[in-house]
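The following block contains the structure, expressed as structure tokens.
For this depiction, one protein chain was excluded, whereas all remaining protein chains were kept in their positions.
Going in written order, the chains are labelled A and B, and every chain counts its residues from 1.
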Amino acid sequence: MSADVSDLSLVRRVQRGDKGAFDALVLKYQHKLVKLVMRYVRNPAEAEDIAQEAFIKAYRALPQFRGDSAFYTWLYRIAINSAKNAVVSRDRSPIDYDLDRNNPDESYDMQGRMKDSETPEGLVLTDEIRSTVNAAIEALPEDLRTAIVLRELEGLSYEEIAASMDCPVGTVRSRIFRAREAIDRRLREVFEGGLGRAEELG
Amino acid sequence: MALCLVVLSATSVRAATPTPPAPAAAAPDEPAQWLDRMNKALTSTNYDGTYSLWLGGKVELLRIIHRVKDGVISERLVSLDGSGREFIRTGGDLTCYLPDKRTVLVERRPAEESLFGNFPAINAQTVSSYDIREVARTRLNRRAMRVILVAPKDEYRYGYRLWIDESTAMPWKTQLCDAHGRVIEQTVFANLTPAAHIPDSAFKPDMSTEGFRWLRTETPGPPKEPVTSTLLFWSALKLPPGFKMTVHSAQVLPGSNDPVDHLVFTDGMASVSVFVEAHSADGAPSVNEDESATVGTSSAFSTVVDGHKVTAVGEVPPATVRFFADSVKRQGVTMSLSGPPRH
Partner (left out) sequence: MNEELDSQLSAMFDGELPMAECELLARRLSRDEQLKARWGRYAVIGASIRAERGVRLNADLARRVSSVISKDPNIAVRFVERQAARAASKWIRPVAGLGVAAGVAALSILWMRAQVPGETPELAQVIPAAPAAAIATSTEPDSYVVPRPSPRPSLVPATQLANYVVAHSEFSSPVARRNLLSAFMTGEAGTAGASNGSEEGSENVYDDAKNPAQ
């Protein structure tokens, strides 16, 4: 069931009126969704607007979410529709719609599509965050680094990682957790310290 | 699909001829056959699955464990959300664990009642009110499925759409829909594991019942008075298309000594009960307004007719139970029920 269980726990809370649970879903999927939308619109700010709209549509349509597909799959379709509508309504020549025929695997084949999202007009990404994370990963002991990379970059399940690293699943879970802890420690400095930004990402 | 067996022996070549198809039974690949296989899988195999139930805009997760051993059926239904409630059935004993109420309820139920029920058998009556056909072959959870549709021919009943596993015949997904195609309820398995052997420990509740109340309820006994014949009256009743009466009995429901007339009507798939009992005002003068309600996916409608309280209940759209109640209203309850009303 993979991500479905944890997402479903949150979805069910939202369906019962817990809006805070929806925040958690947004936090988890916002980057993925923006990246998806950016296949249709190049401008990151505009992509964020469309993603925002998609999240809100999803929230309002949540009573119709029946749990037979993964939450992200359902969200993904809403986002694509929003993106297509935005593109069409702006009278641009639409990008190849065949893009959405590919089933969005909730694991991570994003890397194959990374090339699409090079934006000619200036990257808005926060280099500081990325370089912090990269430095932290470089500094990790190898077993922690391998575990987190297999998880986040290759999208492997704990069991698959355990097979690949020849260790128990519990060890995988622990390594990924400790990797995140180490990276997070440095990240918090960026968020709380130097830039003076609030800790809350939202 | 006929199989041709060619058996080579040292001395001769023999070809086995294909057996002729059984005349009355459905061909092996027909939708009705798939439903039949599904029913058998649900009732006679062992399995352990987790499914989501969508109803009323909300999703819940439940787990069902089912085992047949030495002719005894054991089942356990667990709510995986916060309530932690469990139903455990062993043969005819049903125990309901309610940790949120710190209570355990025990009751005898008919042994055939299953916690994750199966479909009624398709017969000629069913086919006259429902269109049963295969609509697709698809994959769900990487398994090959037959999608079987049981579509109502009118608005008096609900329909189903089932995704039946081609190899195990288990229904991985079931939708209850109205005549317009809107999904009212959906059940989807997230995982479903057939199990050769399920230990007894799998049918113990996942909680300590220390300090819980244990309560048993009396099963209602047979009616104290014989049913006076109102059959002539009932058979003249106008019914929604496709429905026939199948049972006419009187019951004493828990908590009362007065028997209630209980009639059951079915269209081969759905059924509706009509209960008629004497209505004494109980000091409340103006309780004569109709009432409707839904209980899960069932509908109920009550009205007062000639001093009798008439309630129709069934897993049908609200309009259908209302049809029954109105029909009685038009007909009138002129004959008395089993004995005079008591207070």
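FYI, contacts are C-beta pairs under 8 Å (C-beta built on N, C-alpha and C of every residue); 3 or more make two chains touch, one makes a residue touch a chain.
It should be emphasised that the depicted structure is a prediction, and the values quoted were computed from it without experimental measurement.
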Touching the absent chain when the full complex is considered, from B:40, B:69 or B:213: B:213
Which of B:41, B:177, B:239 or B:278 contacts the chain that the document leaves out: B:177
Selected residue (touches chain absent from view) among B:65, B:132, B:169 or B:300: B:300
In subunit A, positions touching the absent partner: 1-10, 12-24, 26-32, 34-35, 38, 44, 48, 51-52, 55-56, 59-64, 68, 108, 110-111, 114, 117-119, 123-126, 129-130, 133-134, 137, 148-149, 151-153, 157-158, 173-174, 176-177, 180-181, 183-184, 187-188, 191, 197, 199-202
Chain not shown, touching residues in subunit B: 50, 53, 55-58, 60-62, 77-83, 85-87, 94, 96, 98, 101, 103-107, 109-110, 113-120, 135-136, 138-140, 145, 147, 149, 151, 159-161, 163, 173-178, 180-185, 187, 209-210, 212-220, 246-247, 251, 253-256, 260, 262, 264, 266, 269-273, 275, 282, 284, 286-300, 302-304, 309, 311, 313-315, 317-318
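What we mean here is this: only the chains that are shown with their structure count from here on.
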Complex interface listing, subunit B residues touching subunit A: 50, 52, 54, 57-61, 81, 173, 183, 186, 188, 190-191
Interfacial residue positions of subunit A with respect to subunit B in the complex: 1, 4-5, 8, 11-12, 15-16, 62-68
